[in-house]
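For this view, one protein chain was removed and the others were kept in their places.
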Amino acid sequence: MGENLKRVMVIGGGIAGIQASLDLAERGIVVELIEKNACIGGRMAQLDKTFPTNDCSICILAPKLAECFRHPNITLHTLSEIKNLSGQPGNFNVKIFKKARYVKEDECINCGVCIEKCPMRVDDEFDMKLRKRRAIYIDYVQGVPSIMTIDRENCLFFTKDACRICEKVCEREAIDFDQKDEEFELNVGSIIVATGYDIFEPTSLGSLGYGRYLNVVTALEFERLICASGPLGGHLKRPSDKNEPKKLAFINCVGSRDIKNNPYCSSCCCMYTTKEAMIAYEHDNEIETSIFYIDLRAAGKGFREYIQRGENDYAITYIKGKVAKILEDDQKNPLIFYEDINTSQVKQLKYDLVVLATPMVPKKDAGELAKILGIKIDDYNFFKANSYHPQKSSKEGIFLCGACREPMDIPTSVIDASGAAAKAAEIVMRG
Amino acid sequence: MSYSYFLGCVIPGRLPFLEISARKTFEEIGMKVGDQAKCSCCPDPTGAAQLDHETFLALGARNLCLFEESNNHILSLCSGCTESLKTVKHILDNDDEKKKEINSNLKIIGKTYKGDIDIKHFAEVLYENIKKIKEKVKKPLKDLKVAGHPGCHYLRPSEIINWDDPLNPKTLDELIEAIGADPIEYDMKNDCCGNPVEKTDKEISLSMLESKLKSMKEAGADCIACVCPACYQQFDFNQREINKNNNTDYNFPVFYITELIALALGINTEELGLNFHRIKVNDVLQKIN
Partner (left out) sequence: MQMVDFEFRNEIIKENFSLNYCYQCGTCSSSCPVAFITNGEFNPRKIIEQSLLGLKDLLIKDQKPNVWLCCTCHMCVEECPQNVFLTEIFERIKNMIVLIGEPYPETFKMQAKSIIENGLAIPLSQPIIRRRNQLGLPNVESVNINEINKLLKATNFEKKVNLLGES
């Protein structure tokens, strides 16, 4: 074995990757943080609040983002992906592919003039396509690094060799259409994978009408709809007529605990549906919510009390019974068909807005990354974790944390990240 | 290997005009379909099949053997028969023990099930020939709003039927589109017409039918198209009864999809025996002429 490098690579800049990076950096270990997107922050940045404290999500996250950015031991590589891995624990050689940003990182001051002038309108992925962004953009206002990115697929200069307006209006001359994609290599002693999760797409569940009925949305869409920085500026309205919804329904286990889709429990939906109902009630005390569930899996400390509080103080009714069918009336109100298992009655109820609690699923490209890194995936396509040391992957020197190994909530991801950081540090501190 | 008709009980015994439309349609698109003699009840998946599993398998397997003997695939004119026969085949092909049992019963009448024929619903075969149908259309049924009713046994259980999307079916609507008509979307498209429940409780059966009719009406349908004689009966025979009981005015003409296709292919209305429908189809004929 060659030189043992006091350097760790963290793949994925969500809350898990961020926490792992900060832990390592504080121990004096150099961190190479690789993020596929233009900004770090991940899913947590998309959430409005977090349970069970109902704290503002971005308020907790933003200081960590800033810390990551300015920590002398952390190097941030955004727009970057892993292409190849060689070497062994203690001395891995990783090939990185970094997409061009077309904005000079040192020059851009995030003034936003370019955004105002850009003529393109593109579906905003960060806002679950609920609004449009421009071809030059930043995912969200608190995004880190706090600089713009040009989306090559949609920019008129790249698609039609026209426009270049952003270049003209930028006083800092930060636009650089000549930037090229880069490939470079990094040497690290160990690697932490923290690539997070995707959201199950419920269009395939035809009977629930998602994609067909405007007032049936997913829980992550709901987070954006109700978030102050979201497309509605925090004033909850339903998509069909922009009226304020008064009767909400949440349906748990949409595509999870389901052999035909995802057999596993996504572990946090029982909690986040309660949280979302609470936030809605805080916005408007006239809102009444039903949460349809199979079992209420409120297994964390304080979680059961949280649900109790929802029932007592937030006008939430919990109905035991999974919903298989939603229709719509002529006012575009969703009609839910359900059995109330406590009474065995089968009924239909009208709601203003229905939210589907869709589960976390493995990242679409998890299999590909697993192949590059030479680690195993499990039956569901999550990265396979060691049964006794859950932060260990199947390969020595490569560790896992957060929802890329199994669905988990934010507190658990943070704990997991610290665990993975400790394991990764063991390798690089060895010699 | 070519196809022969499996007619079932309802069509030849009660609704022969549906049979003529199917025969004319397949003739017109240039498909020769033979006749298979001596088939028994499939048995009815909503009726006799529920009484005794062993008998269900024995009668179903005998029917399959008849087609094997004449070296023909099954082209079934009824969704119920299709489900029964596909289910029997599924069990015989996947459960060796059951196959042994059934074959020992079949031996009494000198037959053995081998498993070398296929079963298809007639609409499945039409769908496979959709290009040919489009080419042969002489009289597109322009502006005709058709509420397609795929029904249950045409689609489900999908593990056995293995055809179209069981919860979001498309094939019937595509056939309706192929003859120039307008397949309308309506909320209850995928629901049961209620026919099988008639055996146990007529009132419930009619309630199920009414919810479907209501949904079709709201969506502005001119007529109904179905692919199963049980559904056909439910729609054509019971709309009046619903009107009588509930003071409604449902009056949708009901067509077998082969009748609509035959019309679009230019086959004469008299030849099709459309006058045997209980709900008169004149308005539709006027609209398409």
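First chain written, first letter: the chains are A and B, and each begins at residue 1.
The definition used in the following text is that a residue touches a chain if its C-beta (ideal position, glycine included) is under 8 Å from a C-beta of that chain, and two chains touch if they have at least 3 such contacts.
From a predicted model like this one, the values you see are computed outputs, not experimental measurements.
For the chain left out of this panel, the touching residue among A:A324, A:I372 or A:I415 is A:A324.
Looking at chain B, the residues touching the absent chain are 7, 9-10, 12-14, 16-17, 19-20, 23, 35, 37-41, 43-55, 58-59, 62, 105-106, 108-109, 152-153, 156-158, 166-167, 190-192, 194-201, 204, 207-208, 211, 271, 273, 276. By the touch rule set out above, chain A reaches the unshown chain at residues 207, 253, 257-261, 294, 320-325, 337-339, 341, 343-348.
Assume only the chains that are shown with their structure count from here on.
Separating the centre of chain A from that of chain B, both taken as means of CA atoms, is a distance of 47 Å. Within the complex formed with chain B, the residues of chain A that make contact are 205-207, 327-328, 330.
Within the complex formed with chain A, the residues of chain B that make contact are 165, 167-168, 187-188, 190, 218.
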